[in-house]
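Below is one structure, written out as structure tokens; the observations come after it.
The complex appears here without one of its protein chains, the remainder shown in place.
Letters A, B and C name the chains as they come in the text, with residue numbers starting at 1 for each one.
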């Protein structure tokens, strides 16, 4: 922590800051510059509240330096976290990038879901995604099939061998969703639902956290820190677009750079959702490729057996045919990346 | 709903869109312009999924026109919603603007809380605010006293007569918080925790929803719609700053214009939190005044008996002395506004 | 400048940073914390390039502390800059807040302009605003009357005594615009047209700089620094809204907090444009009041004699009648503020 004093701070004001820091058992180092005096705080900063210091007379600003995320940071754990599932599928590190495919919401028509799952299986995907609980901006939109939807997903898993990823929206639903899902997904709007994050730290299934639409990477990593800190090391991050400058052409701005940044600063796997991240079918292929080549550990793609009649987000869902065509191209790139990773 | 076709859309493509809409029992009106054909959809649009149409060949974009919030809209209910409490305090419409004051978090030191509450009472405030459950970006930060904090708030209410506003962070805690609070506050990061919003629609206490840091006004109103739609008409909105361009001088950009916008388009009361909205003590007075003169139904202000040692957000908390000084100036303005409202 | 080393930086890497800084004739102060080593740089930082240091091995980040704006900063000049015009009108400090009113663009109909000018005069305004050169996003939009427009403004000044504020769009036009204008306005999109800012530093007329739609306050002040540094101390800042979260209800987010922030950190006058800042007629009154009560030295308001047929920005322009009504209310508040300022 660095305390920058105002150019006109008096010796008394500087002394008050120093006394306060020392009273907390920390040491200081005072740098008197030509214009400014800077007080560096040494020791365990968790003993001290940076905002308190901000309130002292004569303080211009307090710069906190030590990153507050620890357990998810690569400086704490250098090796990549690789999450392995019972069927041998792995996510993270230099493992072959995965594809999670499926409809935005699970709908009443089980046969439709099964068609999508079979197509995903056929294209070599590892995961079936689908929402049984749906966070919808408007109360008038379709809210999900709830347990019925979870049953459908489990049934499709049984028939195809795909693993199931589905969203958890409320702490109370955790036991129920755990019964059915292989990965519990935290939606973007719940990224800072801290009570739920804590509770997810106490389960033994992997958790996938989607980045909030206005969350910084630090906030994103701190959301993961909540889960890991509470006991669950198996967290997957998912970039899904942030609020950007432009709403005419895309729903969100897919922050591809988040992938190499997170791979550098954290050991956790990071996947990308180009469907929500762009909101447009024609962008899924180029942005999926961009994410993979930038280092994503996987992609999450929306596919619907009949997107023109989907209950939610039809516009960004691929039809089964479109999906197969794109998956073929993505698989070619995944194969190349996998080959390069194994032969580095 | 307006469907804009691509300039080169064929007659067949236009026909498919029209057929689809008519198959849902809706009527269309086709406008053939020089460059573009536009299909207007008439009838109950909830029967149709705008995103489905977006996926038809030849469609450039679908513009949804009818606002999806209804119950909170002034076109549904013209008269202001005025929320009245047992002790006669009212929020909304042309009632005298209120002040909610108190610490960010309730801390172990009850005497400190009581000092703040007494100062608030002395300055004519109507509400004591304070967090018993604290949403914190980092798991290493103070997480709140939980039920003990609620008891303290209730005790302070007993001693001062102030009403209690406190945050609810999880659906499971609703019954507990209802036991103690007069207003249940939904934090900015939970603005789209839809399960909790639904559950709050079924209680008989007023709910105050803080605007998410990247929420549009439409999303903000739709969060309120969730509560009202589920049965609770007593919703207060609270503007608390959005993510802006600048993070050097303020934590957030206080969107003062949200006040007159919401007063025009909704009948719900809207209050403003200049403490979180700016993150700086010296901005609370000018921004509090700005909010009031722009039409806010009240202010929420952080006060701490010892801000230099506060467990959270000390930097933006006023000391009791600072608060009294500012409250005096704000009360003068509130008096003028109240006078003008009563003599319009 | 503070150089934060990576937790694993070697002694050799730290040594390289220190050597480099010392080779530039500066001193260092090394703080070895438990986790991190921090190197503080003391002396005239203009001798050193912060980005260079960023590139050394083992450096995590470089935090620049001394604010790069100097001449416009209140720490350089404590007294408010008050700009006085020949006719005695003053802007800045505790002077009576001013109103600048007029059409977005000067149009062919001189009589219309004169009507607006007379109304402005009648309402006690001090300035007539109007664009002769118009920056328009599309080349197909009206581009301004150019010199003819300047002549009209000068003529209206002659007939009403109002001072003239008009936009300068290109370095080459400076001599021409200087011939006619009392204040040269730099548009938001030209805020970082550095060549033009330099040239405006060499003229003897006041310059008003509008904040860029995505400019931080620091960038805004640095734009002013360009003008002052090049010799012209008479700069007025103008907040006119930044790109925000919401585009449905307003064109921009008026950053009212910029007013008290700039008044704290700079001695320059700051005015507010609620017309461009909101894009909506119904928001001009509440946001104009909010700006004034937050400390603005003046307002800039668009008025058109026939807004339904205006060549540009009709939607945000008031009609003469609407303007008179609002100006009356604003004048009441200006009177109160002026009274309070004189009796502090």
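Side notes on the structure shown:
Operating definition for what follows: a residue touches a chain if its C-beta (ideal position, glycine included) is under 8 Å from a C-beta of that chain, and two chains touch if they have at least 3 such contacts.
Since we're looking at a predicted model, the values are computed, not measured.
Only one residue from A:145, A:256 or A:318 touches the chain missing from this view: A:256. In the full complex, chain A makes contact with the omitted chain through residues 214-218, 242-246, 248-250, 253-257, 259-261, 264-265, 277-278, 282-283, 286-287, 289-291, 293-295, 333. Residue positions on chain B in contact with the hidden chain: 2, 4, 6-8, 29, 31-36, 38, 40, 42-44, 63, 65-66, 75, 243, 245, 247, in rising order. The missing chain lies against chain C, touching residues 20, 46, 49, 51-56, 68-70, 133, 135-140, 143, 169-173, 189-190, 192-196, 198, 212-214, 219, 222, 225-226, 229-230, 243, 281, 307-317.
The criterion applied here is as follows: only the chains that are shown with their structure count from here on.
Each chain gets one centre point, the mean of its Cα atoms, and the points for chain A and chain C are 39 Å apart. Here the spacing of chain A and chain B, counted between their Cα centres, is 26 Å. Counting only residues that touch two or more partner chains, chain A has 243.
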